[in-house]
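First the structure, which I've put down as structure tokens, then a few questions once you've had a look.
The complex is shown incomplete by one protein chain, all other protein chains being positioned as in the whole.
Coming up: chain A.
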Amino acid sequence: MSDRKLENTLSPIYPKIKRITALISKFIQFIILGVLIWMYSYFDWPTWIYWVLIGLIVLNVFMTIWSIFEPHYYYRSWSYQFDEEYLQLSYGIFQKEWVTVPMTKIQSVTTTQGPIMKRYQIRSISVETVGSSHVIPALEEEVAFSLREKLAEFAKLKEVGE
């Protein structure tokens, strides 16, 4: 019962994109750490900095391995659905979240696209509400646009007394 799925899923390309972005950022982090290690030996920094850096490198290695597997599980955990009244989102690997947002409380809808997402024609949608903001991380372009239009249309309604 607690595993109830919502109607729609993310774009199946999502894990691939996520993996690419994660690997790029991890690569940059490794370069920065390498530079820091070099600076440590060059400038004669105190020893504890060395241990901190080694710790960070070890941590980063594990994170890199995890970032190869994580997108798959995260993709499987994600689902969403919407009707005239509510937008529902469900996601999370270790901590599963089910969010319900009334359409009348949505304030703005934004789609964004980074360079890698552009290559695969994927967009993410972020929904700003009175109380918070939520991001649907990856949808095919046409799905994203139609969702954006629909959300904007449903969100036009306002409640009495606001």
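Heads up, the rule we're going with is that contacts are C-beta pairs under 8 Å (C-beta built on N, C-alpha and C of every residue); 3 or more make two chains touch, one makes a residue touch a chain; residues count from 1.
As a working rule, contacts and distances are computed from a predicted model.
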| item | value |
| --- | --- |
| Undisplayed chain, where the name is taken from the UniProt record, one of "Urea transport system permease protein", "Amino acid-binding protein", "YdbS-like PH domain-containing protein" or "Serine/threonine-protein kinase RsbW" | "YdbS-like PH domain-containing protein" |
| Hidden partner chain, touching residue among A:Val101, A:Ile125 or A:Leu139 | A:Val101 |
| Residues from chain A at the interface with the omitted partner, ascending | 1-2, 85-86, 92, 94-102, 104-105, 129-132, 157-161 |
